[in-house]
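Only a single protein chain was left out; the remaining protein chains are all shown in position.
Chain naming follows the written order as A and B, and within any one chain the residues start at number 1.
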Amino acid sequence: MDVLLHQILSGLATGGIYASVALALVMIYQATHLVNFAQGELAMFATYIAWSLVQAGVPYWAAFFLTVAVAFALGVVIERVIVQPVENAPILSVVIVFIALLVILNSLAGWIFSYTIKPFPSPFPSAPLFGNSYVTSHELGSIGVTLVVLALIFVFFRFTPLGLAMRAAAQNPVSSRLVGIRVGWMLALGWGLAAAIGAVAGVMVAPTVFLEPNMMSGILLYAFAAALLGGIDSPGGAVLGGFIVGVLENVVGSLIGTELKLTVALVLIVGVLVIRPSGLFGKVLVTRV
Amino acid sequence: MANTRDVLSKGQLIGLAVLLAAACVLPFVVSNYRVFQLTLALVYAIALLGLNMLTGYNGQISLGHGAFYAIGAYVAAILMDKFGVPYWLTIPAAGAVCLAAGFLFGLPALRLEGLYLALATFALGVAMPQILKYKGFEHWTGGVMGIVIVKPEPPEWSGLTQDRWLYFVVLVCLVALFVVAWNLLRGRIGRAMVAIRDQPIAAQAMGVNTAMVKSLTFGVSAMYTGIAGALGAIVIQFVAPDSFTVFLSISLIVGVVVGGLASIPGAVYGALFIQFIPNVADQISKAAPWAIYGVFLLLFMYVMPTGVAGFVRIAGGRLRQRRMR
Partner (left out) sequence: MGRLLDVRALQAQYGPTKVLHGMDFGVEEGGITTILGANGAGKTTTLRAVCGMVRTQGEITFAGARIDGRATESIVRLGVAHVPDGRGTFVNLSVEENLRLGAHTRRDKTEVAADFERMYGYFPRLKERRRQQAGTLSGGEQQMLAVSRALMLRPRLLLLDEPSFGLAPRIVQELFEIFRVINQADRVSMLLVEQNAAMALRLADHAYLLETGRVLISGSAEELGRDESIRRSYLGY
């Protein structure tokens, strides 16, 4: 029972990471109907930037916010320069562009920062809160930061004019132009935000999994699965899906060992999709023929 | 969009004959290592044709076809290593196993569309190395260490070296498989496949048994890629779980898109790309070769979003227009 509680809480911590990356994926999907396979590598690259800042002596939280800002800018630039030229190309061609981006970022990170695994600092104390044995301070802090970020994003989209414009541009670009929204820039902003969210996720998970160029690939897969589980067009679903997947991964892993953990968790998710393809909260699209 | 015409023109037949002749001469004028690389490129071409049938012609996106390549490779390796089956028999065996595997995977896949199918196949591709490493199967698969295969000896009468012999074995398989594919794709089933890709509901309303065609396509596509896997295993003489990671599946989809979707020659263009461009990238920058590879991918997609085959088609069309003036 004790162990189960620990697994669940630990799972919520990783779930928060999955939820953030899943949200980033859904944001870009809603606007473009494309899954950004390079999302993980963007987060990884941003985490390396944070690491460099900390190494250079910048205090942790200053480095954190600076990294988020840089990641935002990077996202905007990538959308305008690399993604925009192929916006009318066939879907699979755009997928290849994303794969290219993934490969380039991964390789650049390895080249600039080397492939050796690096430890990454956590801003939270190493002693567990109240000396409890269920959850570390970092895990708790990670859940906290994740929730704050998700709440900010929610408030931004729901209650600000820019957030409204971005939602409109994602749902109906043609009508958005008719009210004067610069749809192209809304897309770029979406990428920027997604990159920023990914950066937060990367920085929060790095202390646990250690910093190396391939650190986000497993996470991206789980985030992808979480987004689909929640319903690929539902941001709320993606967040919930992320937490579910996090807990599932931990519990399943403790039951059957870490060897086949990846396989079994994926099988479970695929199973859900076969039963209910639109995910838990997605809209079942009825298209007129 | 399908690049298959009912009958090849005389010009095209001559062109193909010339190409075939060149392919036969090639192994005698290049180094042994190049022959090995070219053989692998031919193997990839078969694998890409398989994937193209599924994704290009039938519209089902598979990001995990490396799994079928792996199954074919392991079938060949296990038959040769554990049962002493001659190498040429393992090829149809691998094909048969993958045909069944693909068909069986295609059945639940019927319920998944686009993105969801992509994830399911991606999961398959990611999971395959783990499954291959699983301790329970170790007795057959050799676990992490894999299986070493003895390179087949060329028969006495050919007078060829091992590498050249294998090159021609693969070439013969490729030609046979391409002809079969060409016939399949320009016939009723091929048209049904494309109809399902473009207008699934209309196709069903016209009496096409969508479920059967889609599952069959999955099966045949897996069969082709499985045969390629078997041939690849024989050529490389070695199979191990880490040779068949998700990177392989990604390379295959890259090859199909860069070569050209729904195009038979696209399989060859794509195979040449995924076999040789990594080497070129490596020569340009030893430090970050994959970054250069990524740049190549970007350039290809900006300049030819419909792949090399699409580019060739458009360029050919423009040339014909100019000649007609």
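Quick note on the criterion: contacts are C-beta pairs under 8 Å (C-beta built on N, C-alpha and C of every residue); 3 or more make two chains touch, one makes a residue touch a chain.
Remember, it's a predicted structure, so these values are computed and weren't measured experimentally.
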| item | value |
| --- | --- |
| Contacts of the hidden chain among displayed chains | A |
| Sole contact to the chain not displayed, among A:Ile28, A:Val83 or A:Ala165 | A:Ala165 |
| Selected residue (touches chain absent from view) among A:Ile181, A:Ala194 or A:Leu211 | A:Ile181 |
| Residues of chain A in contact with the chain not shown | 161, 164-165, 167-168, 171-172, 174-183 |
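The criterion applied here is as follows: only the chains that are shown with their structure count from here on.
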| item | value |
| --- | --- |
| Centre-to-centre distance between chain B and chain A (centres being mean Cα positions), rounded to whole Å | 33 |
| Residues of chain B that touch chain A when the two form their complex | 55, 61, 108, 111-113, 115-116, 118-120, 122-123, 126-127, 130-131, 133-135, 201-202, 250, 253-254, 256-258, 261, 287-291, 293-295, 297-298, 300-302, 305-307 |
| Complex contacts: residues of chain A adjacent to chain B | 35, 82, 85-86, 89-90, 92-97, 99-104, 106-108, 110-111, 221, 224-225, 228, 232, 259-260, 262-263, 266-267, 269-270, 273-274, 277, 289 |
